[in-house]
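Below: the structure, in structure tokens.
In this view, the complex is presented without one of its protein chains, the others remaining in place.
Then we have chain A:
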Amino acid sequence: MANIAAKRIKREFKEVMNSEEVAGGYIKLALVNDSWTELQGTIVGPPDTPYEGGTFQLEIKVPETYPFNPPKIRFVTKIWHPNVSSVTGAICLDILKDQWAAALTLRTVLLSIQALLSAAEAGDPQDAVVAKQYRESQQLFLLTARHWTNVYAGGPSAIWEFDQKVQRLLDMGIDEHEARVALSHYDWELERATEQLFS
């Protein structure tokens, strides 16, 4: 790994560890290997969002050309959000692409991702299905996001009705996550989800 990249990541790591956000438990950063090329980030869901109370893991890959090019970051924890792929966890955030600036750090990037959870950018979606629900049936979107936070990120509020529907499909022998994805895609209409799963 290029000298400047490793040196900078080491500095940033120290800085994050001493930051108020870590002290407050809002973000976390951990090393995955000792070559400083891969890290694991953690953010907690911001208050007053459907992600509140959830803990979300992020995969951070530091390119050799860092900090001249942005780190590659994706959600490992499954999340229902217009700017995050519900399948791959890929994030659509301008500072991770063409708006990257070399003075941004892992700390500022993690905080930006956290801010994205508070204010989605529906105009620039990563997941078209989620974005459509976000625009057209806001209430259903909030419940679905809260349900995913509960199931995958340890969030506190279970949605009883959704759990029941997932269970119905489980009883038919369908994989749990597959069932949840189908139901989420079809606005929790059991018939349409079933139809799609068995077609």
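Keep in mind that, in the parts below, a residue touches a chain if its C-beta (ideal position, glycine included) is under 8 Å from a C-beta of that chain, and two chains touch if they have at least 3 such contacts; residues count from 1.
The criterion applied here is as follows: contacts and distances are computed from a predicted model.
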Record-based protein name (UniProt) of the chain missing from this complex, from "[RNA-polymerase]-subunit kinase", "DNA primase large subunit", "NADPH:adrenodoxin oxidoreductase, mitochondrial" or "RING-type E3 ubiquitin transferase"
"RING-type E3 ubiquitin transferase"
Which listed residue, A:67, A:89, A:125 or A:155, touches the chain dropped from view?
A:67
Taking the entire complex into account, which one of A:24, A:47 or A:173 touches the absent chain?
A:24
Give me the chain A residues in contact with the hidden chain, please.
4, 7-8, 11-12, 18, 20, 23-24, 65, 67-69, 98-99, 101-104
